[in-house]
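The full complex has more chains than appear here; those shown keep their coordinates.
Here the chain labels run A, B and C in written order, and each chain numbers its own residues starting at 1.
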Amino acid sequence: MKLTPQVKRILDNYETDNASTKINLARVLMHGKLAGTGKLIILPVDQGMEHGPARSFAANPAAYDPHYHYKMAIDAGLNAYAAPLGALECGAISYGDQIPTILKLNNANSLNDVKNQAITGSVKEAVRLGCAGIGYTIYPGSDYCYEQIDILQELTREAKESGLIVVVWSYPRGGPFLDKAGETAVDICAYAAHIAAQLGAHIIKVKPPTSHLCLPAAKKVYEEQKIDVSTLAKRAEHIMQSAFAGRRLVLFSGGEQTSEASLFETFQGLKDGGASGAIIGRNTFQRKREDALAMLDKIIDIFKG
Amino acid sequence: MKLTPQVKRILDNYETDNASTKINLARVLMHGKLAGTGKLIILPVDQGMEHGPARSFAANPAAYDPHYHYKMAIDAGLNAYAAPLGALECGAISYGDQIPTILKLNNANSLNDVKNQAITGSVKEAVRLGCAGIGYTIYPGSDYCYEQIDILQELTREAKESGLIVVVWSYPRGGPFLDKAGETAVDICAYAAHIAAQLGAHIIKVKPPTSHLCLPAAKKVYEEQKIDVSTLAKRAEHIMQSAFAGRRLVLFSGGEQTSEASLFETFQGLKDGGASGAIIGRNTFQRKREDALAMLDKIIDIFKG
Amino acid sequence: MKLTPQVKRILDNYETDNASTKINLARVLMHGKLAGTGKLIILPVDQGMEHGPARSFAANPAAYDPHYHYKMAIDAGLNAYAAPLGALECGAISYGDQIPTILKLNNANSLNDVKNQAITGSVKEAVRLGCAGIGYTIYPGSDYCYEQIDILQELTREAKESGLIVVVWSYPRGGPFLDKAGETAVDICAYAAHIAAQLGAHIIKVKPPTSHLCLPAAKKVYEEQKIDVSTLAKRAEHIMQSAFAGRRLVLFSGGEQTSEASLFETFQGLKDGGASGAIIGRNTFQRKREDALAMLDKIIDIFKG
């Protein structure tokens, strides 16, 4: 498929990557219903690992099967599917030619409350499974943050040498300054996006920011400089700006929504602010397949629009 | 021996493994009295290391000799024999051609109460001893869990590169949420099986689940979704579902039984729920050889039936 | 460009470095408006990582874009530009031939208060991005100091083998003896410069020292030996002396200034004491481009003069 101007413009922002990594980024951007638009939606399924299988899949038991998610990502026309090692091993031959995949290299589980994640995969495994990239979560603020970054630094170097893209979930958490509200405060989400950009991420995942301002030193600047954080669109714009003035792709989750309507409203706001797209997991596989496909179609339309 | 349709179907679920690993999995599935049925029973003997030699073998002193266990696994027609380094070094030449073996790579001992295990072997040793696979225990919930998974991740990659299968003992233990009852709660066992599956295990070992529900957030879902955990068969079915909708082999121990009758009943229940088989150690070597062989024959019949 | 006598004299002080490292040091010293003078000014931009994007760039939003800083360093005629991985990846092709760059290999963030930094880059990345050198921060005094030095030792060896120069930010902090005033005490700054020199740094960055004396054992010696620390020039002279009697290049930041006038006065004092130059970040990009260029021109004139 011929690269569109939008995709070419994005690839230009990754000027130091080797051809192989750029091709993998292009594979993701030129796949599915958003192909060529410069926008993208990724389906992540590490929920079973993080919250347990029943809490993740009992509402829609077909989703216990890893093949279900491959098919969902393919049939919905999403750009990529991200999952831990075991799940990708189950379907990489059956579906690997139909959807780009991201191997998630670290994962938490909720049998403990340590603010860290275990290493569950490697760049070599991502290459073995034909993935387009690796995924990795950091918890800026957490006592494990520097250690997590040390490891990410090595994985990032190895991934880029291997021609893979790097997707970083940047989720501030823990430490002396962040409470629950702080985790989605706009200053914190912007900071999280910037950290991931500086660490060399190709694609950054953050949560949709609230208008809350968490760090006192930051709050002062936001107020002095009159940074407009009154609407979600404005906040998304600020996040994109914080990711190297829009030179990096930033995806948002849908947040905790009470209705489909509010979910669509959230993504519309993010889109209006220039968001690169969405990562949407739980909202997809915890409803019936037809409902999920319909919902994803609407979100695709929002980002196309 | 020609692969049966049941075994072919199982191998298909391991679609990303290389030929050598699939051959080793087939070796296990095509060995012994359950050969070709798709069911399997493994004899594990790391009890001496975990509880001390007298507590393990004094009831049947012949069992002090590692050769005894090789012969037991062979004569009973089991699928494989699993043990730590020293024990396999004692018999790998004498019996290695008569039974597939699993080298257990980590082990605890009861001279301390640290909720961790020491590394007692390596993939290279497993290759040197002609093993079909490696075994490894994780304690989800424990403070050492992420560290254990970090190490397992490396061993798993190396094992698969070396053509070996990976057997994971997934035993939730420790941490802020689990008490003794929680360790065998059905939500916890299902979660443990799912974690092992995501970590890339070929064969998963869990304990037979009780109907207890441990984590409040899980309990809520089990009740809302009306997940039937009233019988052992139903619980086994739920565990199998949690292991990638039955795409992974899951073995169960017999639990703490008061009589042979209740042991058989347990395995019958598990079998009815679709369990892939059993791992049965202590119950085997702590009775007389004839009694053990008779007992194993009955269990084999249950899984054949 | 032909090396000047001043630059030749400096290179002679690095007698054990290989040709490639000397060429990179010469590249820096022969670049920009101070080319050939033996003085140098580096623009460092890791502020976004350390304090967050809004606190760093909101006062001058053009600075959210990493290209802005490349252009600033080039247009102002500075000797080099230093930044973390992500920022250099954004512009290394566009501007890499127009300004020598330093890849900063570790960075802190202010979402936690751990007195350490995360590893955010590697010597291999610096080579990949065509950098002239690596940068690394140590916190002498901190509980992490020895660990930081252990890592620096390895990075330094690898950098020198790869023909790169090593720039060390030596910022005393933490531990049982240093309070806030101690961090810029003249005995501490001199000690910090000496430590960096002993660790093999080619260029050392310290803060401008106050006349405060922090360690009692040092204070006694300063008083007995009548070391003159009454003026900034005298203090700078003492710092240079502490860096192998001036055999190592030592750069100073501008400190926390209330006005441009006091900033210029600071640099004049440092220059008078023999300082090798300046590292000036925040003061550059937190004002309008024209103002920054004018300010940098004045500082260049100070060091030329």
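Just so we're on the same page, a residue touches a chain if its C-beta (ideal position, glycine included) is under 8 Å from a C-beta of that chain, and two chains touch if they have at least 3 such contacts.
Keep in mind that what you see is a predicted model, and the values were worked out from it rather than measured.
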* Structure fact -> For this file the homomeric complex, of which 3 subunits appear, totals 5
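What we mean here is this: only the chains that are shown with their structure count from here on.
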* Structure fact -> For the copies chain A and chain C, the interface residues, called same if over half of the numbers are used by both and different if under half, are different
* **Approximate Å spacing (C-alpha centroids) for the pair chain A, chain C** => 36
* Asked: When you check chain A against every other chain, which residues touch at least two of them?
  -> none
* Asked: Okay, in this complex, where on chain A does chain B touch?
  -> 46, 48-49, 51-55, 58-59, 61, 64-66, 84-94, 107, 109-114, 116-122, 124-125, 128-129
* Okay, in this complex, where on chain A does chain C touch? -> 13-17, 140-143, 145-147, 149-150, 153-154, 156-157, 172, 175-178, 187-188, 190-191, 193-195, 197-201, 215, 217-218, 221-222, 225, 227, 238, 241-242, 244-245, 247-248
